[in-house]
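With one protein chain withheld, the remaining protein chains of the complex are depicted in position.
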């Protein structure tokens, strides 16, 4: 099983690095372009959420992303050490409108809205919470025969 | 200090992921394009070398890349758990020509040639070897005032 | 891809053209821009998102923040967006009910509802 593990100090720019890594691994594994777009956003949400929580609550602890692929599919996990995730809001819009105007002024978004986007976006996502820790696991099936692309054109 | 740590199971495709991560971090840190090209190749050499050694000697142990930047510059390390690096060959070409024809047939290159390229390419590179482990450390100074690029054009 | 921002005035509306990626890394710049506009008395904003390549929930939060600010001055914040990928995120979060979303800047500038 091919495994990539990325540990990131909680900085916004590192969310981009996480997206890059996940997208590269997904392309390599043969995920189709539409799913890759979905994955890019989903990984971004999971990592922005985790980075925001660490920046506020555990600035010295890295956020952890793993990407693993086997024949059955691609599995990504994002683990944080922030306060456990609350329930996914039913109506994120309402919550966002009700927030204090200074909300999110530290540059980080609302972790619950990120979870709501994740849930709405990804078919196979689980959020496992323990006190002071959350692991988001996302899975995408791979098309049969998917694999690295190499173009070989031989004209003898 | 911004830190990214990447743990990779020893697969050739992961060398690409490592290059992607290092290049993204270097661009973000403001390294100029010519140096970014140098860094892309250098990180590739260090990681190909480490991945090849792990694939042969420690397939279950991940290769470790770290990228850190502070005001003074960008520091990358690649750590492997293979046999300690030998001295950098004086004339890599000679060694390559002398190799058995089946050499490198496992798809991995010659770790010593990778080191020779690294040494010829990067001004500030150190290779620290212990029995069964090697850490390659590369540093690039950052241009004064370097930083993330964001374009703001306001025409009121 | 970084964020690009430019603003222009059309009648009583201020059009903010956004391009590139609005994510946790670039959203603060967009927030600043919206705050600056409101501070300088521009309360009727049209945000043209046609050049946006990526938008995450942090970006949504900044847009909602802008909406709350202009509303405090009886203003408006209209979006221009026809990209399905981006619209999907507004739908998932229920924000299609909150923002007027138009298919062109002309339409948004002309709108009065």
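A, B and C are the chain letters, set down in written order, and residue numbers restart from 1 in every chain.
Going forward, a residue touches a chain if its C-beta (ideal position, glycine included) is under 8 Å from a C-beta of that chain, and two chains touch if they have at least 3 such contacts.
Keep in mind it's a predicted model, so treat the numbers as computed, not measured.
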item	value
Residue among B:61, B:96 or B:125 touching the omitted chain	B:96
Residue, one of B:12, B:30 or B:83, that touches the chain absent here	B:12
Touching residues (missing chain, whole complex) on chain B	12-13, 15-16, 37, 40-41, 44-45, 48, 51-52, 91-94, 96-97, 99, 101, 103-104, 107-110, 113-114, 116-117, 120-121
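Throughout what follows, only the chains that are shown with their structure count from here on.
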item	value
Most heavily contacting chain pair (counted by C-beta pairs in contact)	A-C
Inter-centroid spacing, chain C versus chain B (mean Cα positions, whole Å)	41
Two or more partner chains touched - positions in chain C	25
Touching two or more other chains - residues of chain B	148
